[in-house]
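One protein chain is absent from this view; the other protein chains keep their places.
And then subunit A:
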Amino acid sequence: MLSRSAISRNAPRAFQSAASHRGMASAASGLQYDVSEAAGVKLANREPAGVTGTIALVAKAGSRYQPFPGFSDALELFAFQSTLKRSALRITREVELLGGEFSSTHSRENIVLKTKFLANDLPYFVELLAEVASQTKYPGYELDELVSKLLKLRQVALANNPEAVAVDAAHSLAFHQGLGESITPSAHVPYEKNLSTEAVAEFAKSAYAKSNIALVGSGVSSSELSKWVGDFFKGLPTAGTSGQYQPKSNAASKYYGGEQRISTKAGNAVVIAFPGSGAFGASAYKPAASVLAALLGGEPSIKWTPGFSLLGQATQGFSHIRATTKNYAYSDAGLLTISLSGKAEQVASAGKSAVDVLKKAAAGEISAEDIKKASALAKFRALESAQTLETGLEATGSALINGSKPYQIGEVAQSVDSVTEAQVKDFAKSLLSGKASVASVGDLSQLPYASDLGLTV
């Protein structure tokens, strides 16, 4: 047990150290990625080598780059299926035997194939990733019996999550094509007419070409990794083929804005979106956006309290509502979203208070202390997402492929620290003067229009 005197002795020290802004260099060592290249494949690795390791293959083939709807989903679901050398069942059993795990996911920009394993098994898993990338069989029956069924289940799950539908709709309002493509095509999209195994195989050839992928490792030795990657990734094509099914070219994202209303029985959600901050290193990187996102907040980071965040305070009285503010960062754009979901009438009135607090932030009626708290939280989130594997691997791989700076933890911390109160205020003001993207999903008779909320679309 801590005695009371121990707490009182340490508390001032905590404040002092927070105030003295310790340099990040000491904290950041061990979090930097070594960047290299082996057999033409871009490679980033984070040492020290430990007892377990993780490597991920990041391919620039997410829904933004897919030639037709559903291709990224299909390619992701085809990962770790039968290859020319062995069947899907054998891959699963072998990985089980080694105590490793593999998974595949895709986001709007990337497909990520991730493996985790005991350090000794590094060569096996590098070979497995190379095999998946270059030698997957794509037989027709796997599409019919497995992939399209999984895709249908995914569509059902999406249709029953109003918040996800609203976030997808907000993206398509904000960016139209490209980033606006929904992550998984909804059940109403005629995606089957283009989706065939030959087409997916052709898409895969370009998606997993050397120029289009990056390998990101963590906890493995850099020299070992580059040696094995050099051995196994030789067989990959250097550049994609040209044809109907190659990934879409990288058209710069442009922000449009607008309003969309979708009725569903699954629940209620309103997403209010504004142009936000791009990924670190991109030209659209605006640290003020992440501070504003933390300031608006909604979900407390500490239990049993509404938290300091403006939305958390504003929605304190509503018992059936979930409010979050998030900045979706992409390689050349970003989207700052305020999502509210829950009971229809409460979502409607919470939407109004959300816009009110944003107006308050734009008018500069926020206490300096709240902004300080928000910038500390924003800094913590940026650093944490770089440190944890789930987000850090993809962010690093994406930065490598797109040729911008790889995640430099020290610089991220500095740029968030340097955000001033006036910058946050100006940023909020610019959001309100520009166009918003408002997506309402659910019981439309009760959900508000953007003009009711006081937003221009």
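By definition in this document, a residue touches a chain if its C-beta (ideal position, glycine included) is under 8 Å from a C-beta of that chain, and two chains touch if they have at least 3 such contacts; residues count from 1.
Here, contacts and distances are computed from a predicted model.
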Record lookup, UniProt, unshown chain, options "DNA replication complex GINS protein PSF3", "Cytochrome b-c1 complex subunit 7", "Postreplication repair E3 ubiquitin-protein ligase RAD18" or "Presenilin" -> protein name "Cytochrome b-c1 complex subunit 7"
Option touching the unshown chain, where A:R90, A:K152, A:H320 or A:K352 are the choices
A:R90
Contacts of subunit A with the missing chain: which residues?
87, 89-90, 93, 140-141, 144-145
